[in-house]
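Note that one protein chain of the assembly has been removed; the remaining protein chains are unaltered in position.
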Amino acid sequence: MADSLNIEELKRLAPPAELRRAPVVEGKPSLGALTDKLSEFAEGKTPRWWWILFIPAAFAATVIFPTCLFYQVFTGVGVWGNNHPVMWGLDIVNFIWWVGVAHAGTLISALLFLTKQHWRTTIGRMAEAMTVFSVMMAGLYPAIHVGRAWFDWFMFPIPNSNGNWPQFKSPLMWDVFAVNTYLTVSTLFWFMGMIPDFAVFRDRATTRVRKTIFTALAMGWTGSARQWHNYEKAYVVLCGLCTLLVFTVSSIVGLDFCASQIAGWHATIFPLYFVIGAVFCGFGMMLVILVPLRKWCSLEKVITMSHMDKVAKLALVAGLIIDYIYLQEFFIAWYSGDTYERWVFGHRLFGHTYLYLGWTLIGINVCVTQLLWFKKIRSSLAALFIIGVLINIGMWSERFVIVVGSLYQEFLPANWGKYMPTIWDVGLYIGTLGAFFMLYLLFVKFLPMIAIAEVKGVMPEADPHHPLGGAQKGDHQ
Amino acid sequence: MNSNPTNSTPANGRRYWRSLDELADQPEFKDWLHREFPVGASELVEDGQSRRNFLKIMSASFAFAGIATLGAGCRRPEEKLEPFGKQPENYTFGDVQYFATAMPTRIGAIPLVVKSYEGRPVKIEGNSLYPGSNGSTDRYAQASILDLYDPDRARHFKHDGKVVSREEALGFLDELSKKFAANSGEGLAFLAESSTSPSRARLQKIIADKFPKSKWFTYDAIDSGIHQRAATQAFGQSVKPVFNFDKAKVILSLDCDFLGGEDDSHNHIRKFAAGRKAEQGMSRLYAVESLFTLTGASADHRLRVPASRIFEIAKAISTMLSHLHETGNPLGQSAQCNIEGVDSNWVSECAKDLVANAGKVLVVAGQRQPLEVHLLAHTINSLLDSIGNTVGLIPTNAVATGLEGFDLDAIDTLVVLGGNPVYHLTATAKPKNVVRLGYYEDETAQKCDWNFPAAHYLESWSDATTSDGTVVAVQPLIQPLFGGLPELEFLARVAGESPTSAHEIVRGTFGGSEEDWKKFLFNGFANGTAGKSETLSFQAAVPAVQSVATSGSNLEVIFYRDSKVDDGRYANNGWMQELPDPVTKMTWDNAVLISRKTARELGVANGDIVEISLNGKSVKGPIWTQPGMADYSLGLALGYGRERAGRVGNSVGFNAYKIFSGKYIENGATIKKTGETHVLACTQHHWSMEGRPAVREANLEEFLKEPEFAQEKFHGVEPPVVQSLYANPLDEAKKTALHQWGMTVDLNACVGCGTCVVACQSENNIPIVGKDQVLRGREMHWMRIDRYFTSDPKRKNNSSRFSLSADMNQTDENQQFAEWIDDVQAVNQPMLCQQCESAPCESVCPVAATVHDQEGLNVMAYNRCIGTRYCSNNCPYKVRRFNFLDYNKRPLTELKGTIYSTTLTHKTDGVWDLLRWWKNPDSGMRSEDEWDLIKLSKNPDVTVRMRGVMEKCTYCTQRIEHAKISQKAKAGASDNVRLSEAAGTIPKTACQQACPAGAIVFGDVSDANSSVSKLKLSPLNYSVLGNLLTKPRTTYLARVRNPNPAMPDYHDPFSTEEFESQSLTPKGNS
Amino acid sequence: MIFPKWTNSLPLVLGVVAALAGAAIVPAVTIYLTPKYTRAGYQPVQPVPFSHNIHAGQLGVDCRYCHNGVEKSWFANLPGASTCMNCHSLVLKDDPRLAIVRDSAANNTPIPWVQVHKVPDYVYFNHSVHVDRGISCVKCHGRVDQMDEVRHDKSFSMSFCLDCHRNPAANIRPTDKVTKLDWQWSTNAAEAEHLQDVNGKKFVHDWKVESLTSCSACHR
Partner (left out) sequence: MSEKVYGLMAEFDSPAAILHAAEKVRDAGYRRWDAFTPFPIHGMDQVMKLGNSLVGWVALAGGAFMFLNVVGLIWFANAFDYPLIVGGKPMFSVPMTFVPAYIMLIMGGALGALIGMLGLNQLPRLHHPLLDKKRFELVSRDKFILLIGAQDEKFCATETKSFLESLGGTHVEIVEDVE
């Protein structure tokens, strides 16, 4: 009786089909079934694909990565291709790239939370993990790219008997703060989000080891209303701060460039440019991670096509803003009449040596991105995966073109030179990629990769005012 | 006497100074103890403090900077201070000492003052007391100090390749002397390099008297004696010419690279620069040449013709002038010259200009040109009253040079003094016995029966005569490090003379009173011994030379003296190998220089290895397309391709001596592509200035019309007016600071010779990095000379707008194919830290390692630097240099490789480097003996930088501080602490002091009366990239060219035309 | 239940322990790992038991009698044994403690004194400019005239140098009083302080003493 009434009413209240929000989780599972589903992968047997991915990633992370790192630190930055005038090469390119990858994670989990996008709940955790691991990789580069890495502590305001302090006018100093903050805050955010899910894992634990670990990690979470009360507040605050971080960290990385003198760097657009570029790049990485994982972890009903479609649309939006910035950058270079600016930007596309990278970024970030306008493309997982990979390549090219392309031919032609990475540059990059994917695979396997409590919280069953949440007629207040 | 080495304890000294003990009983050693200007070599042994002070090296031991080294018991390791046993008088430990000496060259000598620290020479400067000198040197003199500390130099007396004792070797010389005294020198021959030493001449005479049947050959691979021989032949007396470029109004260079490759160039540069002051009237230089030389780069008009056709042009000019001389008519139609490929107007207008300036004309012929061209030059000089005006003729002793009559079969024992005849002559046969005094165990040493290590000129007594005839003293600053023999001592022993000590020989030659002798040594030269110019008339017939037309199958080869390794003698000198060639900017190599057209015709490109065949001999070398080079000429630098030069110089470049037969210009060569390629390491890849106003130029006419042409409003382009939001705190500091340092670089005076670069390297402990690192753009020179080739923009398909212009697309590798490089002008710009008042580098450093001091210096605290390299990125001038690897500590053998050994895997002296580093962080990856020599060679006033540290020019802050501290110590309790030019207390930077042209002026810009302040008021004064508002303290004085408007190739400076073609607002449209 | 009840207080305990540890480590580092501790107090045994206390203190020998290069050079030299023998050829001429000195003077074998005061190689300290401009030995070396064996008295850290460079007026004195280690403006501490203030400022002004704190003052 009650059901029919409710359904009648719902039908009356429901918006037309085309405006109706797609369900966050398909298949209308019960809360218990949903919990089983979301815990399944972490508790189940480790599948073969995981090992196939993990072993090479772990090899890169534990062999290639330390080898390249120690060789560089013990021998000198000279093992890389960096030179005079291109003092920054892959080290900083990869730094910005990794920072960029990080950004989409924060954007998805924080900004979309504030804007009450329920669909974010199923992919938020994965995005946050991507953020944490890529910020780790990003943070590594500035620390080890310096000539004397063992003196990195000079960059921290530690009182010392030399009476020396860091120099706070330097954008690099700001970077130190920004990257450290980003790493700390995103880790906190990620961890705090996981606390209720640790409790889920704790309560489901079948072995003593798991029980012990997850009891410790859950820190005594009971899910009481009082805990939720404070938790939700803290979550909102953290989301707000993380949203600020999305716009701040890449802006500060952008300040490294726009606060300098170099033609091609000295532009006020850089903070925005880097933020949007970072988000764009991050959505690319998101696609790369989501497409295979949803299949291999059998999460098609949780990470639905509607989710993929939304990520793709966001990537498209970011891509369009990036395209606008490209346009604007080239226009300003031309319009300024500044010889040096014109030369640098002319060379990005019509010069030599690096013009392939210039066209790669135009080809991908401007052209390939437009494919995302098409519903057909957005609903093809293969296409999305390929576009995700391409976006990462495109954004990497953009970073390269910005860093190297502005340095190799600047004011005095006598200084002009070229930059080519060496195997140690590339090796370190492969090492960080390996470390990133290794950490990510470990995360997927051992930690709650989907925010169980959050997803349950946005199910209709969780709404006390919804029939599925047990609401009776007349409960609406 | 500062110290008494006989009493020293070498117990904790390194092996080098062991020789002191061994030497203690030698008579010449005792003599050394008692000479006038002693040195404290024994300090090296005795004083731990000074040994530490050798190398102000910063290393990872200071990882806990400010927390002190955590050694045993949380204390630092114990160090010993070992003072003299007997306190020396008049000697203050730690004080700098200066000694006058001279570096002998082939046809003269360079008077020097050498700075010595605790008994070891560390820096060479010119002797400014020497009449006419501005205290400058040439690059060879600057670099020669590194040879002193070369770990590869000959260290042992050797017989048949085995080490023998010094006594045994000297005993052999005695025997030799007795043997030939018995047969009056039958079968004894000497092969020596030319020398201007009166003492050697005296010994040579003694030998000739004592061994009348002996023979003496003087041979130089680079023959600089032709000027003297030509003048002698032309004027019928034994004279040598002195060219007074400062007195000339019009100079015609007939393939004479007097500013670059010729001997005595530093004097020429000084005089030439003195005659080229835009405000005070300037001389005009016509250059006719084949190679693109520094002289050509400085020329107002340059005609590129094959070197073998210079005679025709000289002949044409002299004919025109004779015609004028005989008929009194101005040059008419009859005087047109008809030389294929040469604009006849060029020749005739040049001749007219010469005539118009008669009496103030100087025609010089290059030393590689045949005698006939020299005679023609003297003909013209005589016709135009130059003799006695612009050309001085100084009486001199005739010297026979060459190898005529050198017969191996007739020689029983050949004594080789210096040189490297096996390499220079590619000799294979050898006389029965060869005794050699040599500085290296080189190619020649391999073929000698006896080898005696020679002493460096800084280790030996000698004397020399400068190009103007003044006698100068060569006195040692340090006891021979490896017990080498001075040349005079060696000769005296061969002659069986007594005394054998070089000191006494020189003293004997000098004669005079003890007072005069002391003065001679103090000043470094004997005043008033300069030759007086004589007025002589030309009296020789000029034989004609048959000129050969060159073509692709009949190429002309020009062998030239390399601007770095000379004839090969500096091949193992890392500074010289790494110094960019002033014209090609090439390091660590020589190449086959060729013009674009010829290269195209022959189908070769840069880096292609070709085989050059000449007179049945051949050699392989890489091609390098040289802008401005004459077609169908090949330029081959001598002195490379050494097989036994040492670890630095071995197998660098190719050996052009293989096809060299004594003539510097030869025709009939062919080249063949071998299909192999070779990578050449240049420090500057881009040739064009792309129309950017870095170097600003104008013709004299324009300058007179608009003196302020070079100002910020350069050719109508206004700099943006930007007001800073905040006051510069430096402006506040200026109010109380004692000085404000600044510098001007006169581009009009600079010829780009590179002396400053070497001087800076020597002063500031700048390491060499090796070819591989240069290829990666990591050379460490704090000061570099930017050389741009400019060309008529109409010949360039170029535009700065956003167009798909061909030029923009072009890689630096493809510049060699562009047509515009055929006829170019070259401009040089010394580029060093500009000491910007609003320095972009400083604000980006996260650790405040580079900041401004109150006197306007952009200072760099190396020990604070962590190496983010951001400062270099943000420096628009790119004058900061980064230690990508531990260049000081890397072994010499790794200069050429690409694999970097790391402390993780490398062993030195049998011990893992990591372990060595743990025990002593100062240790390098170099063996201890090599490392010790390197420490000796460093300037203790400048921190030696480790890897991972950015470094840069600071206007020689160590010199500034030294001057300030001296002044303050002198001032004591008074306020007389300010340095002033009037009092002569302003220090000179190393580059300034070394510059022969006086192009660099440094001083206190807050003193309105200082010369630098006055120069900054010059209308020519401008800032490079001034529109970036960096407010550089180093400013440049624009270059003024003085072309002849009547000439067919009269035009605005190409750089100006290029700028205007790129500029958005064309000239006159502002 | 895995964790017993007492573990509930673990976070608090750990927090308190960490706070206490931090509170202990920070001062420990600042005291024991800085030159104030690692350098100051260093007092090696010297080969010759030379007493500054007797020579400089009781006998009143001027510092510059032995360290005679201090006004001319960056380096305050150690005297040669011949300097010692100026007196000790008469005084204590056969004392066994002076055997090394006599040997050194006779044979020119250097005495291996152990270095006490030292700055890092990249620091270019110059004695002459300090001593000639009214900075007393005592400011850096302490009361050497009261030490039997020389002890490293001050920290010699960069901030130690900076303290004086930032405020030369507080440390400057008349140039003839530089080697008088016990000299005071007045025996009355308050008056001495006042006189130092007044005269210090006067000297700084009259002698144009600069307060150099930029890198170039010490590093090259």
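Read from first to last, the chains carry the letters A, B and C; within each, the first residue is number 1.
We take it that a residue touches a chain if its C-beta (ideal position, glycine included) is under 8 Å from a C-beta of that chain, and two chains touch if they have at least 3 such contacts.
These numbers come from a predicted model, not from an experiment.
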Which displayed chains the unshown chain touches: A, B, C
Full-complex contact with the absent chain, from A:P56, A:G337 or A:G469: A:G469
Options B:K179, B:K210, B:K430 or B:K1031, residue touching the unrepresented chain: B:K1031
Given A:A178, A:I276 or A:I362, the one touching the chain that is not displayed: A:A178
Contacts of subunit A with the absent chain, listed as residue ranges: 30-32, 35, 157, 163-169, 173-174, 177-178, 180-181, 184-185, 188-189, 192, 196, 199-200, 202-204, 215-216, 219-234, 237-238, 241-242, 244-245, 248-249, 252, 255, 453-454, 456-457, 461-465, 469-472, 475
Missing-chain contacts mapped onto subunit C: 1-8, 10-11, 162, 213-214
Subunit B, residues in touch with the chain not shown (by the definition above): 724, 726-730, 733, 836-845, 848, 851-854, 1031
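Simple rule for what comes next: only the chains that are shown with their structure count from here on.
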Pair with more cross-chain C-beta pairs in contact, given A-C and A-B: A-B
Cα-centroid distance, subunit B relative to subunit C, in whole angstrom: 46
Euclidean distance of C-alpha centroids - subunit A vs subunit B, Å: 56
For subunit C, residues contacting two or more additional chains: 34-35, 157-159
Per-residue multi-chain contacts in subunit A, two or more chains: 160-162, 164
Interface residues, subunit B side, partner subunit C - complex: 4, 7-9, 46-49, 52, 55-58, 62, 64-68, 70, 74-76, 78-88, 92-95, 736-738, 851-855, 857, 859-864, 941-943, 954, 957-958, 960-961, 965, 968-975, 977-978
Residues of subunit C that touch subunit B when the two form their complex: 32-35, 38-39, 42, 44, 68-69, 71-75, 77-83, 104-115, 118, 120-122, 124, 126, 128-129, 132-134, 157-159, 174-175, 203, 206-208, 210, 212, 214-217, 219-220
Interface residues, subunit C side, partner subunit A - complex: 2-3, 8, 30, 34-36, 155, 157-160, 162
